[in-house]
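This report concerns only the one structure given below.
Yeah, one chain of the complex is gone here, protein chain that is, but the others are all in their spots.
Up next, chain A:
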Amino acid sequence: MAGTMMIKIVFSGGLELLFGNERNQSVLIPPFVPSDNSTHSSLSSSSESSTPSSYNDTPSTGETKAADLEYLIYHLRDHLLKERPELFMENGTIRPGILVLINNTDWELEGEGSYQLCNNDEIVFISTLHGG
């Protein structure tokens, strides 16, 4: 589909344990997504790490927005997460104690969840909550 974006995802610091122990994954995200972050309307294929999940169509009903990091978080929870979603998300965002980097920059400098995704972005999630 024209405009579909490939987003590289890295999980580390123990967070990969929630994602089938795969540190490096990738997902395909449409340019426009439901404003309510619902990720189920148009999912077509499974999300194995070698074959990124993909979409048939942009959602046809309801409000849409340009795909942002907030949507990506919901997408990862709904399609890549294997266990214990409460250790990844809390109150509609990433759980406190998980660091997020957008193309090697602290997401706090990039607008956090409101950051608009671009093709080939790399998003890194690092848990700080595991033993040191």
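Here is the rule we go by: a residue touches a chain if its C-beta (ideal position, glycine included) is under 8 Å from a C-beta of that chain, and two chains touch if they have at least 3 such contacts; residues count from 1.
Heads up, the rule we're going with is that contacts and distances are computed from a predicted model.
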| item | value |
| --- | --- |
| Complex member absent from the view - protein name from UniProt, among "Alpha-1,3-glucosyltransferase", "Cytoplasmic tRNA 2-thiolation protein 1", "DNA replication complex GINS protein PSF3" or "Transcription initiation factor TFIID subunit 10" | "Cytoplasmic tRNA 2-thiolation protein 1" |
| Contact partner of the left-out chain, one of A:M5, A:M89 or A:I126 | A:I126 |
| Residues in chain A touching the chain absent from view | 12-14, 17, 95-97, 99, 101, 104-106, 108-111, 115, 124, 126-132 |
